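Missing here is one protein chain; the remaining ones are kept as they sit in the complex.
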Amino acid sequence: MGYPYSHDLETSTLLSRHFGDEKARTLAGWRELGGYATLPEALEMEPDRITEVVKNSGLRGRGGAGFPTGVKWSFMPQEPDGPHYLCCNADESEPGAFKDREILRWVPHLLIEGCLIAARAIRAQHVYIYVRGEFFPFSGILRDAVVEAYEGGYVGENILGSGWSCDVTVHLGAGAYIAGEETGLMSSLMGGRAEPWIKPPFPAQSGAFGRPTTVNNVETLAAVPMILQEGADWYRQWGTEKSPGTKLWCCSGHLVRPGTYELPLGIALKNVVYDVCGGAPNGKKIKAVIPGGSSTAMLTADELDCESTYEGMIEAGTALGTASPIVMNEDTNIVRAMRRIAQFYAHESCGQCVQCREGTSWTAEILHRIEGGEGTPEDIDTLYHLCEQMTGRTICPLADSVVFPLRSSLDKFRDEYEALIRS
Amino acid sequence: MTDSGDQVNKPMHPAAASSQPFQVADIRPTERLFEDSEGRDRLEKAVSRYPEKRAALLPMLGYAQERNGWVSDESMEEIADALDLTPAYVRSVATFYTMYHKHPVGRHLIQVCTCISCHLLEAEEVFERFLAETGTRAGEISADGKYTVIEAECLGACGFATAVQVNDRYFENVTPDQVPAILDELD
Partner (left out) sequence: MSDVAKNITLTIDGVDVSVQRGATVLQAAERAGIVVPHYCYHPGIPSRPAQCRMCLVEIEGQPKLQPSCVFPAGDGMIVHTTSESAETARKSVIEFLLLNHPLDCPICDAAGQCMLQDYAFETGQLRSRYAEAKLVLGRDRVADDILYFGDRCIVCTRCVRFMEDIAGDNALVVAQRGHKAYIDTFPGKDLDSAFRGNIVDVCPVGALVHEDFVFKARAWDLDTAPGICPGCSTGCNIDINVKENQVVRTKPRLNPEVNSYWMCDHGRRCLVMANRGVRAEAPMIRAQGELEPAGWLAALTWVAEQLGDGDGVAVVSAGAANESLFYVRALLDRLGIQGGTFTVEQGEEAALTGFPKLRLRAERAPNADGAELQGFRRSDGLPTVENGATLVVLGDALADASAEYGANAGFFLYIGSHLYPAARNATAILPAATVPEMEGTFVNYEGRVQRFHRALRSPGVARPAWLSLSRLLEHLGAADGVLEVGDAFAAMAADTVGMEGLNWGALGLRGELLSEAGQPAVAAE
């Protein structure tokens, strides 16, 4: 518990500046730390001007897909004919990712302020912050902050006397990874099974409750107040042209110093793994890293010298995802680790699309069999076939999510599969 | 409990009605949900936050569990009635989500994350140790009614492996050796 990790790389802590400071959780404390300074300015601005600034900053969605945030906002109708909604995606469930919970529990008011500014930009009247159910301690902190913000006049009717009103509701999920997919989130918010729906309709046309809706990740929204305060160019001093800004990294697995770190985009992955996190403990070598959360392609220890940007990681054959490297040391049984990942996706498949419903569990079963020494040489061909048929065939990318690590593990660690099959 | 102290004596703010912890240790005997003012108040406040009544379904399933420790068929029917849904629909939703217990569980629901990051760091051993120490098999209630131990998929605490959730509390960086001390702390 607590926030015990720090690192010695030269960096700027923007989102995480007040992580570990309990003062930031209360409204009074947060105001003392300079919080809610941007909101009054935003209330003076035209909504489209806010979107413009965020667009210029180059901020990209931090939930994994990296879609430009300002562009997403600009899809919302500019002449509302009824309510608009903002959904803040705090259903952080990707194995390897544990960054949003840090924002929820240390700087809840930063998130609330970001939500309000975004709501103003997209002309929304209600913000639903969808927090994964398991996060009781963190959603509780956020909930208390929202109530305080209501009492302080920052949320609700006629915010800060501006004449603009906006509600914020913290809404708990109840154990479903797929509620983190934006249409799955809205299905769940509306009181349904968290089943993704096929687009169109796109959320900006018909989202939550059939109304135009934008879904943004916690980390994305938390970055908005400072971008608006300091300007797009200021934000661009970190990161690269296409991937500006800083990013919260979630480092887990076999590391000396696992944890959450805020680092500028563009840092080399090997710096994150070895310098920030101290490499693998006990002098072990690193065998593989899944860099962006469990749904991204594995890299071998030789492939870590890649630039951690959205485009750089694609060039390296994987994805930045949620910037959540899962590090595996030389003793790791890759087949077993992959089986564990596949089991997760089989457990979390909503069950609509046939390829995902059947394919994820079949994958896990085959891997389980190979792991137990019962595999056959044909199993590897079948796994490749499954990779083929689970890619780009389904409503949402959950099936693809198991393919990325699976295919890369087959490509890069085939000898480990074959060794188990021979045994 | 995560309620901060100064909130306790005030009526619940409607904005908070959809985010109350619903895995709690103090389980009241199974009782009707909306026949007292507390239940009606929670229903009314949750419903007030959404343009459609149906959206209060997850909060109300959570409330049923908060109150009774699990979600019974009777609770589902009561919720269906309150939200103008069919009981079948409520069940369809309740069975989609893993956190709603369709059967009673022990007073301390111990969920050990065995997903990838925790798996790499002794999670299975922690899980086995919890089973051994509580004398239960996965998913069953211990003879004294105190514990149910289950494996959980990612709890979102990957950097603090192994993560264990007991009701609404997180225990992090848990090693197998710490298991007895955690169990002691629960009582």
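Lettered A and B in written order, each chain numbered from 1.
Just so we're on the same page, a contact is a pair of C-beta atoms (placed from the backbone, for glycine too) under 8 Å apart; a residue touches a chain by one contact, two chains touch by 3 or more.
Since we're looking at a predicted model, the values are computed, not measured.
Of the listed residues A:Val155, A:Cys353, A:Val403 or A:Leu420, the one in contact with the hidden chain in the full complex is A:Cys353.
Check A:Glu22, A:Asp48, A:Glu330 or A:Glu378 against the missing chain and you find that the one touching it is A:Glu378. One of A:Phe19, A:Trp197 or A:Tyr235 touches the chain omitted from the figure, and that residue is A:Trp197. Within the complete assembly, residues 73, 76-77, 85-92, 95-96 of chain B touch the chain that is not shown. Across the interface with the omitted chain, chain A contributes residues 176, 193, 195, 197-198, 346-355, 357-362, 365-366, 369, 376, 378, 382, 385, 388-389, 392-395.
Just so it is clear, only the chains that are shown with their structure count from here on.
Chain B has its Cα centroid 24 Å from the Cα centroid of chain A. Put simply, chain B touches chain A in their complex at residues 1-4, 7, 13, 15-16, 18-23, 49-52, 54-59, 61-62, 83, 85, 92-93, 96-100, 114-117, 119-121, 152-161, 165, 168-170, 172.
Only residues 1, 5, 83, 92-98, 101, 126, 131-137, 139-144, 146-147, 150, 155, 167-177, 188-194, 209, 211, 250-254, 258-260, 290, 294, 324, 326, 328, 332, 337, 340-341, 344, 347-348, 350 of chain A touch chain B when the two sit together in their complex.
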